[in-house]
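One protein chain omitted, others in place.
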Amino acid sequence: MFKIEPDRSQYPAHNPDGSCDIDLSSGKYVKIWHGPNHPGITGNMSLELTICGDEVVEGRTRVGYLHRGFEKLMERRTFIQVFPIVCRVCVPEPDLNEYCYAAAIEELAGIEVPDYANWMRTLILEMGRFNSYMMYLGGQSGSLGMGVIGQWTTYVRDLMLDRFEELTGARVYHMFILPGGVRDVLPDGFAARMEETLKTAERYLDDVDKVMFQNAVFNKRTRGVGYIDPALFDSYGVTGPTARAGGATTDVRRDAPYLKYDELDFEPVTGTDSDIWARADVRRRDTRLSIDLIRQILVKMQKPGEYFAKIPNVLHWKIPYGETYIRGESSRGEYGYYLVTDGTGYPRRINVRGPSYTHAMALLERLIVNTNISDVGALMVSLHTYPPEIER
Amino acid sequence: MRDVLSPFTAWKHLFREPVTVLDPLNDRPGADRYRGFHQNDLEKCIGCGTCEVICQNAAIDMVPVSDPEDGDSGLRPMIDYGRCCWCALCVDVCMTGSLTMSNDYVWADANPDVFRFTPGVDPKPWNEEEKGYQRPGARVLASTERVHMGERTAKDRIDNFEEIVAGYTREEAMIEADRCVECGLCVATCPAHMDIPDYIKAIREQDYDKGLQLLYQTNPFSEVCGRVCTHNCETACAARHDGDPIAIRWLKRHITDEVPYERYVDLIGKPEAATGRKVAIVGSGPAGLTTAYDLARMGHKVVVYEARKSPGGMPRYGIPEYRLPYDMLDRDIDVIRAMGVEIVCNTRIGEDITMETLRADNDAVVLSIGLHLGRSTRIPGAESPDVDTAVPLLRKITDGEEVPVPEKLVVIGGGNVAMDIARSMARLQQVKHGKVGVTVTALESFDHFLADADEVRESREEGIEIFDARGPQEIVTFKSGKRKGRVKGLRTWLCDSIFDDQGRFNPHYDESDELVHPADMVIEAIGQAADVSILGKDLTEALEWTRGRIRVDVDGQTSEPWLWSAGDCVNGPDVVHAVADGHRVAQSINAMLAAKEEAAT
Partner (left out) sequence: MRALYDRLKDRFQLGELTRQRPDLGFVTVGRDHLRALLVELKDVEGFTHLVLFTAVDWLEDGQFQLTYLLNNRATAQDLGVRLMIPREGASMDTIHDLWPTAETYQRELYEMFGIDFPGSPRVDEDFILEGWTDLPPNRRDFDTKEYSEATFAERAGRESHDPRDHMKQKLYPDGE
């Protein structure tokens, strides 16, 4: 009902390829930096914006603020030594890195992971997704000035971090999914405490629904803004909730089920409008889906059994030549590890395919043109960008 | 309208209890599995450094904390928390389980250098903390189980002297070699300081040529040691603390199995140019031949004198063929010969040639005569014709001489020699009588048994009865009749302690627990002695002695400047010790010859 037609100036004229000729000396344009220090959750990323009045005429994503050369570092480490590094590619949802890397190694080395470990991995991935969405909801509302929601979601995320802590022994970088399996079984009474956490989460999510999604301000500022034409999805490598908000049904968990997802009962959450609101809505409902999946997993998980496969001595583990790609559905979209081995004790190449890489670079630079500068934060956050995935 | 009012529901949070932790420094301990600051149980830690190797960020240094001893380097991990990423791979890979993590994570300090400390050594509040990350279950980052060594069944082996163990296949050896973590703790314990981690690595890399070269750098008796070494290295192996030690001995044997014998000499390389110096060696056991091998490779002319028909010493005349086939021993000896060593057999010192002659004709003489005289218990009845000692019997079996094979016999002794003679006799019994009738009585209890556990297991499989903690009191003989003076059995008492309060050998018996083991023959296997009668009266008087043995210095030199002694006769019975002795003596002699050379020019 609050859908408003974008009324954006068409100045300067755009070339057919979307670029425009900007003469900074004309005095009509100003270059400003949006980030890297910005209250909106840009992470360590910035946008170099050229504005005319309050219209953005050109935007450039600038990254490199936390380039640590992970991919290169991994080439210098033995296969087991890579394991503590991979999680650091993504702070809010590190577990998918651990899974993708472990699965890639297991595939190339021919290791069969015990069933129980796969259940544990599935559980951990859903917990990670939930946490990531909590950060997103706080960030998306924060980018529109609704700070209190960020406080709630941070609290709920903290409760989930407590569950992570008792399960994995760490809060942020869990380092629990080793090539070969997982580190341990569920602690005693975990399911009950998790249920309590999920109930609290649901209570807070109800509040988030009321305060964020049933909020005239939020609706007015996000409906119709940041529209992505579904026809562009494949051109720009759009995946995950961002694509599902535009009606696509892509969800790796359904399309190419990994771990135990084929034994879980769920349908991918989709939206229709492909704008900021639709993306936020899809993620909101995906959060609920994660809660549901966690419950399903805890019920379907069998009694603790073997959780680690027999692997060679990791100190001189060599893997024959091979290459593979393992993907998983992250909270931002398709996440994947491309691993090439060459018969030595070190990976030849590891390439991390993070969804932010496609979303925050070419796509964002295209979307940002002709938006109002006050919408830039919300637009950027709506793509759910985690910069370390871009620069790795 | 709803969308305007609905956000105001947020106000209800004003009336809720705050969710913050008021005093997080004290009210918020880490979870039970939390990966906090490290703890290290110094008693369990062996300083193998595996934690340092696996650390992906080079956060761990191994620093000296105590004196090294067998199986413990004395080093302990010091952790730089500026680098540690709390991944706990060090805990997972720890060979002993000594390294753990506490659930303590709160620690602030203005001085960055305090965040570098040695867990367990430096006092920290969390040192005694029970909670925190500990490896659940066994080690998983390297296998804890030894690859089973194939061997012939008791039924297959009891009526012959063919070798029992099969040796590893390449696949088995690769898996076993893969378990090694290359800490190198074993190297110090091996008397010959063999490059164990390196030759195991050669197996992993399937570079057997290199493996053989590594073996021969430190041990010319690789075929022998690969089969019958006492493998002290395996008692120092880091893997034994949580699982089986690496089968170092079998891996060594595997290398010798894999390299074609014709290539040995090429791989080892030629000796150095001849120096013109001459050394005589008395006794062709491992000590003497190792000395000979080393000296020959240094370019000296070496002649070895052996009293017996064939060279080899104890490995040939003491160790039964089912443990060490003679042709394997011959392979080792032939390599030594190929280095230019001359071995003269059937030549007994004191009869065929005297020490004085040797001294006159050579620059140095080495005495490595081993322990070939059996000791007697001297209990009543020990003088009976049906009582013999183990070593002479073993020699007779090797040389194919006739030995008495009664249906029932008793062996006194609990060491490997006792097992050797018991199992050899069992085989002869099986052939002659179709059944085994051997009883072993050992003074030691099974908790402190001298023989290898494998020997005990295999003996039992072969039908040998072993009684532990039995002190021999009398060899019971027939007092009258046709068999007067012949053995009837062995009477033993329970031995409840072997050493007295001062640690001296002084067995204490429980006389109420008496057994008589019926037997037609008793074999004493309680120790061996060197036959020093060959030295002659003058030399015996000239030499210094210590507790019945010739006194030697650390280099094996006796009180006579021209005479060295090596091996069992001075250092106790063990092949690899003898090899180590041989190296030492060869070094010492070479140094002396070099000094002579220098003085001459």
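As written, the chains take the letters A and B, and residue 1 is the first residue of each chain.
FYI, a contact is a pair of C-beta atoms (placed from the backbone, for glycine too) under 8 Å apart; a residue touches a chain by one contact, two chains touch by 3 or more.
Treat the numbers as computed from the prediction; the structure is a model and nothing was measured.
In the complete complex, the residue from A:Arg88, A:His174 or A:Arg327 that touches the missing chain is A:Arg327. The missing chain, though absent from the display, is touched by one residue of B:Arg139, B:Arg323 or B:His583; that residue is B:His583.
Contact with the chain that does not appear here is found for just one residue of A:Thr122, A:Thr270, A:Thr358 or A:Asn372, A:Thr358.
Here one chain is not drawn; of B:Ser73, B:Ser368, B:Ser424 or B:Asn590, the residue touching it is B:Ser73. Against the chain not displayed here, chain B makes contact via residues 47-49, 52, 60-64, 67-68, 73-75, 80, 82, 116, 183-185, 187-188, 193, 197, 580, 583-584, 587. Of the residues in chain A, those that touch the hidden partner chain are 63-64, 67, 69, 71-73, 75-76, 107, 234-237, 239, 250, 255-256, 322-325, 327, 334, 336, 338, 340, 348-349, 351, 353, 357-358, 361-363, 366, 390-391.
Convention: only the chains that are shown with their structure count from here on.
Taking each chain's centre as the mean of its C-alpha atoms, chain A lies 57 Å from chain B.
The part of chain B that touches chain A in the complex is made up of residues 2-4, 6-7, 9-10, 13, 19, 30-35, 50, 53-54, 56-57, 85-89, 92-93, 101, 133, 136, 140-143, 178-182, 201, 204. Residues of chain A that touch chain B in their complex: 77, 80-85, 148, 152, 155, 162, 165-170, 173, 175, 178, 180-181, 183-185, 187, 207, 210-211, 214-217, 219, 308, 310-316.
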